[in-house]
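The complex is shown incomplete by one protein chain, all other protein chains being positioned as in the whole.
== chain A ==
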Amino acid sequence: MSATHRPTETPTPTKTPTTPTTPTTPTTTRTSPISPDDFAKAVAAERAAGVIPVRHTGRVVLGALAALATVLATASVARNPSFQWGTVGDYLFSSRIIDGLILTIWLTALSVALSFLIGTVLAVMRLSANPVLQAISWAYTWFFRSVPLLVQLLFWFNIGYLYPRLSFGIPFGPAWFSFETSELISSAAVAVIGLTIHESAYAAEIIRGGILSVDTGQLEAAEALGMHPRRVLGRIVLPQAMRVILPPAGSLLISTLKSTSMVSVIAVTDLLYAAQLIYNQNFLVIPLLMVATLWYLIMTSLLSIAQHFVEKRYARGFARTSGRGPARVPKPDSL
């Protein structure tokens, strides 16, 4: 950095300063005008030994304090016998925990996949020219984003009070099949339905934001080529919207993973409920909560890594992070 500002020739003092007897106090006059003589000396000093960087004393002290606090907290956690790390190790891979983990994983995967499917439909409805579809999409998003997930789960779990029997047939006419609602919809199904409906309202907004981020020129170019709207959406708009959709979508996936822990209230044996069932028998509350915590940490970390690579994939052709190595420097070549 110092080399770029180096003057081409060192100014030589042509005459002595007018008031050589005046004592200079460099420590207090750092920003005051500098004499040609001192300027030359400064240039030489900078060339010889560079510039002393500013010392961020506050930053160093604060950093040291924060590091110390972290070390103390970690040590306290690691050495507190109540955590019973040995017990945590015993239960980490126990079959009941692993079963709960597997349920949590597929519950997350299924509800997120369905959420984004429904969310895409909702987003397209909201952006369509049809006012009825627009209104329905808006109302769905408004309602299901407003009702807490826990309330929805309890509501869907108790839907049998509202509709004791479900039947398939001609509306207001004869029924072909008829089921007890509580038989047809298991707790696990309730969990999927509740999570999907809740998360799809968020997914719709994420996807709509992504679609709106695509430049209208792209739509015009596609339209001018005579492309079908479905093809424009799938080939031109959504791939470009992905760049904007993916970061919040990754957050939604991770938040859904954690939200699945709420299904324990409707007796679905996910990771958390599996841990609760065990500690209700042996009272090892803290170690089993730590087991669940560790698994949530591991899954979230894996998802974050996966998200990084997926984002890279969709950055193709865009400047900031090119999917295939650094972008070549544009070289204008004439005909």
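Quick note on the criterion: contacts are C-beta pairs under 8 Å (C-beta built on N, C-alpha and C of every residue); 3 or more make two chains touch, one makes a residue touch a chain; residues count from 1.
Rule of thumb we're sticking to: contacts and distances are computed from a predicted model.
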| item | value |
| --- | --- |
| Among "Pyridine nucleotide-disulfide oxidoreductase", "Peptide/nickel transport system permease protein", "Electron transfer flavoprotein alpha subunit apoprotein" or "ABC-type polar-amino-acid transporter", UniProt-listed name of the chain not shown | "ABC-type polar-amino-acid transporter" |
| Touch criterion as defined above, residue of A:Ile236, A:Ile254, A:Ala274 or A:Ala292 at the omitted chain | A:Ile236 |
| Absent-chain interface as seen on chain A, which is shown | 215, 217-218, 220-229, 231, 235-236, 239-240, 314, 316-319, 322, 327-328, 330-335 |
